[in-house]
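Heads up, one of the protein chains got dropped from this complex, but the rest are sitting where they should.
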Amino acid sequence: MNPISFLTQMIRIAIPYLFAASGGVVAERSGIVSLTLEGFMLSGAFAAVLGTNYSGSPWVGVLCGMVGGLIFALIHAVATIRYRADQVVVGVAINLLAIGVTRFFLKLFFASSSNSPRITGFGGNINAAGFDNPLLWMGIVVAPLVAFVVYKTPFGLRVRAAGEHPDAAESVGVSVKRVRYAAVAISGILAALGGVYLALDQHQFTDQMTAGRGFIAISAVIFGRWDPIRAALACLLFAAAETLQIQLQGSHAIPSQFIEMIPYALTIIALAGVVGRAVPPAALGRAQG
Amino acid sequence: MSAATQPIGVKPTTAGTPWRERAEEALIPPFVALLVALICGDLLILSYGQSPAAVYRLLLEGTWGNAYGFGQVLYKATTLAFTGLAVSFGLRAGLFNIGGESQLAAGGFAAALTGLVLPAATPLALALPLCMLAAGLAGGVVGSVPAYLKTRFGAHEVIVTIMLNFIVLALLNWFIAGHLHVPETLHTPEIQAGVLPRLSDIDSRFHGSAANLALVVAVVVAVAVWFYLFRGRGGYELRAVGLQPDAAEYGGISVGRVWMRALTFSGVIAGIGGINYVLGYKHYYEDGFASGAGFLGIAVALVGRNHPFGVLLAAFFFATLSQGGLAIHAFVPKQMMDVLQGVVIIAVAMSVPEVTRILRSARRRSDA
Partner (left out) sequence: MREAGGGRREAGERSEDLDSVGSSAVAPPASRLPPPAIRMDGIAKTFGDCVALRGASLEVTPGEIHALVGENGAGKSTLMKVLGGLIKPDAGRVEIDGRDVTGWSTSDAISTGIGIVHQHFMLVPTLSVAENLVLGCEPKKRGVVLDEEQAAEDVRKLSRETGLVIEPERLISDLSVGEAQRVEILKVLFRGARILVLDEPTAVLSPPEVRELWTVLRRLREKGDTIVLITHRLDEVVELSDTITVMRAGKTVGRMKTSETNPADIARRMVGREVSLSSGKRVQPLARPMAAESNQGLTVQNLSVTGSRGNRVVDDVSFAVKPGEILGIAGVEGNGQTELIEAIAGLRSAASGRILIDGVEITRHNVASRHDAGLSHIPEDRHRRGLIMEYTVGDNLILGLQRFFSKNGVIDSDRVMENAMEEISSFDIRPPNPLLASRALSGGNQQKVVVAREMGRKFSILLASQPTRGVDVGAIEFIHQQLLDARAQGKAILLVSAELNEVLALSDRIAVMYRGKFAAVMPTADATEDLLGEYMIGTRKGNAA
């Protein structure tokens, strides 16, 4: 196993997690539970394939993917912020809805129950090991970018205030609702990009292709204690474990199922406070007003 | 004490009890959701160039209109009833059990193992309780993990149960794939004991449908849950903790112990649900049989307003949607039902706080 190929594969695997986790950090920091990342990813993947298929251009696909994620994010935002529906329930529902909607339109547009036709993606040069894909580079910079926004911009300050002490923010005239709408929208777009990368990389959409990646992203957010860079490192950690499993396949050293469990087990350990307390934003999950 | 010194006030009476208020708050959201689902369904059907009326008629014919379809609805409703009861039980204590899928799978696995281990001649009257015990135990063990972590560390049960889902399912997959599977498949060998009679054994019109005795077990469990929650002392304490933990604490109720009980038993109920597939349908444990049942259980609990009998009705409703999708598949893809499921859940979730708010302020205005 050559370290370079390990690293490049690890990064490629990490990209969807990086996108989704970065988006998840923003939304959760503002106080909105983000179990929806899976659904946002899936809808982004499908919308991207739809767009690319009918336009021939992967960039159109990227745009469509972002719109797809945004639509689901807005549904989530309206239900939880305006109607104050329970965020966990709506989160679960969004994921189910995304599966249903993507299946429905898969059938409608592509007359299939399982996959779309093949589409063009980015890159394709075998020697570039995936690094000729612009989305890959976007995925690499998204976490530092989100870190910058959260810690160095006025918007980021308001997001952090909204998630820790929304009453304090309201008392100085900040509209917590508006901040949360923006944060959820951002999480939708970013998570969708993770799905877009996935779909364009695999050159097609398959039913439920995200296969739980959105939940690994949430794990990364929690394990990274809601900090964009730490969450990104968690994504890399989980991706490394996954890469290890792929590269060791057939060697029966550690069964693949146990490698699969690593992100989830680590998250539970983080929540139990064994490796330092993972304290969520104080107002996470509570409706405002 | 002071009864002798005080004049008796107005004679106590139960006349005019506002059951109507509670019924309104409980039943309006599901009706709203139903309405939304119908409208949404109309749109989706029309987008396929079909007539909603014709499609709905076909749906009803394919589900309640013929014995096979009805049997399938009953079969699917059974699993959903178990996971729905599990979720609603936790919610009554204020806790969110999202681990239904892994608890169901663990329970099914335990039931399958028991069925394999018991000799073939074991009478059902012995085999069924033993299998149920194993299934409940397995589900309870899985449910006790978030329970313990919450009580001891304050770890939020939503995330823990979601994470545990993946872990437990991966573990089960490892058992099966590594050791216990019939070659070329991902399921265990067929069980010898504990096979449940099918509905079709009683009434041959149901031939081919998977509805089985587990349905009766589900109803029994629902009644048991109802009895525990509304007539039992443990249920009184559990609901108190779910409604106002501060008041429960003041009343001397141990909140931590109630949480422990609630999540563990939630797991037990979901675990027992595993018998529907394993003992009643395929007679083996198959990797992935529980897929989606946990999340749908949340939907069922929500639409059923966390009441055991509401849950049974809601399970029946969602099972009808699922089976109905197959029935109308020639005209509209069954995937439409997946969409409707999600829409119904969001609609109910949105309408619950809104309806409560509107009803209560309307009542206040009329009181004033």
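Observations on the model:
We call the chains A and B, going by the order they appear; numbering starts again at 1 in every chain.
Simple rule for what comes next: contacts are C-beta pairs under 8 Å (C-beta built on N, C-alpha and C of every residue); 3 or more make two chains touch, one makes a residue touch a chain.
Keep in mind the model is a prediction, meaning the values are calculated, not measured.
Residue B:Glu237 is the one among B:Glu237, B:Glu286 or B:Asp338 that touches the chain not shown.
Residue positions on chain B in contact with the hidden chain: 1-3, 5-6, 8-18, 21-22, 231-234, 236-237, 239-240, 243-244, 246-254, 360, 364, 367-368, in rising order.
Residues 152-154, 156-158, 160-161, 164-165, 167-174, 282 of chain A touch the missing chain (whole complex, contact as defined above).
Criterion: only the chains that are shown with their structure count from here on.
Chain A and chain B have CA centres that are 29 Å apart. Contact residues on chain B toward chain A in their complex (touch as defined above): 44, 47-48, 96, 98, 149, 152-153, 155-156, 158-160, 162-164, 166-167, 170-171, 173-174, 177-178, 295-296, 298-299, 302, 333, 335-343, 345-346, 349-354.
Residues of chain A that touch chain B in their complex: 33, 35, 75, 79, 83-86, 88-90, 92-101, 103-104, 106-108, 113, 212, 215, 218-219, 222, 255, 257-258, 260-261, 264-265, 267-268, 271-273, 280, 287.
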